[in-house]
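Here is the structure we will look at, set down as structure tokens.
Apart from one protein chain that is not included, each protein chain of the complex appears where it belongs.
And now, subunit A:
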């Protein structure tokens, strides 16, 4: 599912049910079952045979929902939070910096809620492998069940293990190591042990506090890692609107224009009609299309500390 798209929804498939921009949930389609929410009652039988990305209508009332194909990015938006999770900007940046691609072997600790694990698995499948470690027994169990339900066990192995105390138990096998731990500096030696020594090894430590970064960087330096770089990555969401911008002559002539200060008017989705036409094409000079960042944004997630372990020089 997460590393292989399909076209049609079949009995037993996982779907992401999209209610509105702020509300999505997942359900496993099962003949005979019913999905009930504030938009109506939706029969699973009506979903089977539809294409992913289809709309399904309630059997009562006029409600409808969309059925989406699960992806790691959507999973990040719907995953039940058992811990603080990684979001798309960090996930993306780390994956590219660590040069992840099909075939790579990656170690992750801790698994947490498994948000990043899904992306990692998708990126390195089908020939790579993710070993993910979680020291919290219940969280490890929950993640294990999810990986089974999501058919990821061919590329993901989860282990209930305290990496800080016991290391990874893997020697010289990994292309990259990702540390999301309270005391990552204590896992640097274990990370080094697990990395391949015949090619460039890469490590990323994900820590919310600058003090953690400083200690981790020192530990990386002491253990012979090089090119220690640290970044912060966030995204800004924008919204647009069409703004009337009449010349001041209008006011001189005694007109008072009604300027709406409100940005958050969402256009109602049109159900029928083909594709919409832009409303932004106002009269000459009287309207412009403008944009601004949305009012609330995530201001910090974590600092991303990277380092490489160059292979032994052969001279």
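FYI, contacts are C-beta pairs under 8 Å (C-beta built on N, C-alpha and C of every residue); 3 or more make two chains touch, one makes a residue touch a chain; residues count from 1.
As a working rule, contacts and distances are computed from a predicted model.
Per its UniProt entry, the chain excluded from the display bears the name "tRNA (adenine(58)-N(1))-methyltransferase non-catalytic subunit TRM6", taken from "Cytochrome b", "ATP synthase subunit J, mitochondrial", "tRNA (adenine(58)-N(1))-methyltransferase non-catalytic subunit TRM6" or "Thioredoxin-like fold domain-containing protein".
Residue A:235 is the one among A:34, A:235 or A:251 that touches the chain missing from this view. When you scan A:189, A:218 or A:245 for touch with the missing chain, the hit is A:218. With the whole complex as reference, residues 3-8, 18, 21, 49-55, 66-69, 71-73, 88-89, 91-93, 95-97, 99, 101-105, 119, 122-123, 125-129, 157, 170, 172-175, 196, 198-200, 210, 213-214, 217-218, 221-222, 226-240, 242, 267, 269-280, 289-291, 293, 303, 305, 308, 310-311, 313-315 of subunit A touch the missing chain.
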